[in-house]
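With one protein chain removed, the remaining protein chains of the complex are shown where they sit.
The chains carry the letters A and B, assigned in the order they are written, with residues numbered from 1 in each.
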Amino acid sequence: MSISRGVPKRRSSSMTSRARLARWALSGPPLAFLAVFFLIPTLIMGLASFGWPGQEGGLSPLWYHDAAGWHFDLTLGNYRDIFTLKLFLALYLRSLGYALATTVCCLVGAYPLALVIARARARYRNLLLLLVIVPFWSNFLIRIYAWMIILGPQAALSRGVNAVLGLFGFGPTSLLFSPFAVLMGLVYVSLPFMILPLYANLEKHDPALLEAARDLGASAWACFWRVTFPLAVPGVIAGATLVFIPALGAFAVPDILGGTRGIMIGNVIEMEFLQARDWPFGAALSIMLTFLALGATGLAAWAARRGVKAYG
Amino acid sequence: MAKRGKAALYAAALAAYAFLYVPLVIVVLFSFSASRLGTQWAGFTLGWYVMLLHDADMLHAAWNSLVIALAASLAAIVFGTLAALATHKYRLRFLPVLVLAPLSTPDILQGVSLLVFFVLLNVSLGLRSIMLAHTSFCIAYVAIVVSSRLAGMDPSLVEAARDLGASPWKGFWLVTLPLLVPGILAGGLLAFTMSIDDFVITFFTAGAGTSTLPLRIYTMIKVAVTPEVNAVSTLLMALTLVLVISISRLAPQALKGMG
Partner (left out) sequence: MARRLAMVVAAGLVAFLVAGLVRANGVLHLYNWNNYIAPQTLARFETVCRCRVAYDTYGSNEELLARLAAGATGYDILVPTGNAVQSLIRAGRLLPLDKRKLPNLANIDPTYLNGFYDPGNVYSVPYAYTITLLGYNVEKMRELGIPTDTWAALFDPRYLKRLRGRVTVLDDPRELLAAALKYLGYSANDTDPSHWQRAAEVIINAKPYWAAFNNTSYIRLMASGDVWLAQGYSNDFFQAGREAERAGEPFTIAFNVPKEGAVLAVDNMVVPKGAPRPDLAYQFIDFMLEGRNASELTNLIGSGNPNRAALPFIRPAIAANRAIFPDHAVLGRLEELHELDRGQRRFLNRLWLEIKLH
């Protein structure tokens, strides 16, 4: 969330019981729902990340009781492995790189479209917005498979690229099963998640501000950097959050489009839970990923807010 | 803006649309292709749609997907909007993190942990358990979009309403909420989209005999993608579109705020 703390409450020190009631009425239901259906289950797995895998998969009991009393069978080994084996650090870094690149590409690709929709005549906006999301109501995997066809060696795109490369004396290259294909797939599945929040933000901007800036002699570029973009920052943060975090944990796209080198931390977590049936290690990897995602998002939101303040 | 700048803007927007639609065109096109493998065009046929209509399991799965996505996105709209309002209005530290956390937790961890949790509590697995699971990851999408909408909202509007003697509740109902509608709808659409496409969490929280479309498609793809999968995707997309359009016809008010 863009963690936008509103204006500090004027009467917060002397909060009436009614105000307190209102506060709980607003925050109580989501808090309760997420506590039950997200926090508790996740804490169970968090505990599991200090355990050993069961012989047939799952989890070996964390504690047991016998004549000699209670025994705990816990270990820090899962986390130690993550930090000491270069393998996993490399994977986190690689995923971070992909997620950042995806976010930047999405921002660049989504901004003009969101702006055009926000500036369109009111009665077309619904339609234009709907057009963004419609492709996403067909199935995810099917769309990724469509990219396989588009990027495949028989397709026009690959032939075109290779013809151009050939002119410069480079050998044929494969678009499919490459880091390029992974990035493109990630941008493709994430783009609407940048467009929609950006639009929701840009739509409420007052065009009068821009006109005022232009009347004062600002260039189009200056208008953008000084007026439009700072105002859009909450939308950018929202969109970046919705793109960056899921991209960080992606596994289907690298799996299908990445070929022999397409592997991200999401694939490893998938493998731990399925192929290795190693819940404790999978849980430890997942929890590190969650902290990484939350940390990076918090950092970005903080930096963006400071940036905006510096302008203002 | 200068004319050239404007042209460039429209070109970029058009390119973004094209990027979104090229794979879709392929999906739809191959649902009418006579070739079983969907790698090259082999003549027009409606055969896959006919086959689909006789595939009661597939239709039932598609229906399940729709019902789950509708229920989960509606619940997420309620919880997510509340969370965004609470976070905006009060200095909360825990709630914003809790709302974001499901988004940043790997799907498979959520799926496994929810299954373990449901089994511990003896909750029977089925449509209901999938809906609960989907709601928990959909809330974030609504909350984030609504928050960003709230972030730059002009507080003077609400204050004006208050000055005119409106109660806080009335001020919210008449001023804040209508202004939030575009954000709520955009967030709700994202939530719907996430739910209808979810595979991993559904895989773990679905009960015996409760299948959704992504579950069926996933295992079908493991063997070979026949254009029947393209046909069912196309159909689901069309159905969703019809649904959204008829909602907007039946309740034009609901969508007014968007435009």
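Following the convention adopted for this analysis, a residue touches a chain if its C-beta (ideal position, glycine included) is under 8 Å from a C-beta of that chain, and two chains touch if they have at least 3 such contacts.
All values derive from a computational prediction rather than experimental measurement.
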item	value
Given A:91, A:186 or A:243, the one touching the chain that is not displayed	A:91
Identified contact with the non-displayed chain, of A:46, A:230, A:259 or A:298	A:259
Given A:74, A:108, A:127 or A:274, the one touching the chain that is not displayed	A:274
Residue of B:48, B:79, B:141 or B:218 in touch with the missing chain, whole complex considered	B:218
Hidden partner interface residues of chain B, rising order	35-40, 42, 53, 56-57, 59-60, 63, 112, 115-116, 119-120, 125, 203-204, 206-209, 211, 215-216, 218-225, 235, 238-239, 242, 245-246
Touch residues of chain A, complete complex, unshown partner	52-58, 85, 87, 90-91, 145, 148, 152-154, 174, 176-177, 255-256, 258-261, 263, 268, 271-279, 281
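Just so we're on the same page, only the chains that are shown with their structure count from here on.
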item	value
Chain centre separation (chain A, chain B; CA means) in Å	15
Chain B - residues contacting chain A, complex	1-2, 5, 9-10, 12-13, 15-17, 19-24, 26-28, 38-40, 78-80, 82-92, 94-110, 112-114, 116-117, 132-133, 135-136, 139-141, 143-145, 147-153, 155, 168, 179, 182-183, 186-187, 189-190, 193, 196-197, 199, 213-214, 217-218, 221, 225, 229-230, 232-234, 236-237, 240-241, 244, 248, 255, 258-259
Chain A residues within the chain B interface of the complex	1-9, 12, 22-23, 26-27, 29-31, 33-35, 37-42, 44-45, 109-110, 112-113, 115-117, 122-126, 129-143, 145-147, 149-150, 152, 154, 188, 191-193, 195-197, 199-201, 203-204, 220, 223, 231, 234-235, 237-239, 241-242, 245-246, 248-249, 252, 266, 269-270, 273-274, 279, 282-283, 286-287, 289-290, 293-294, 297
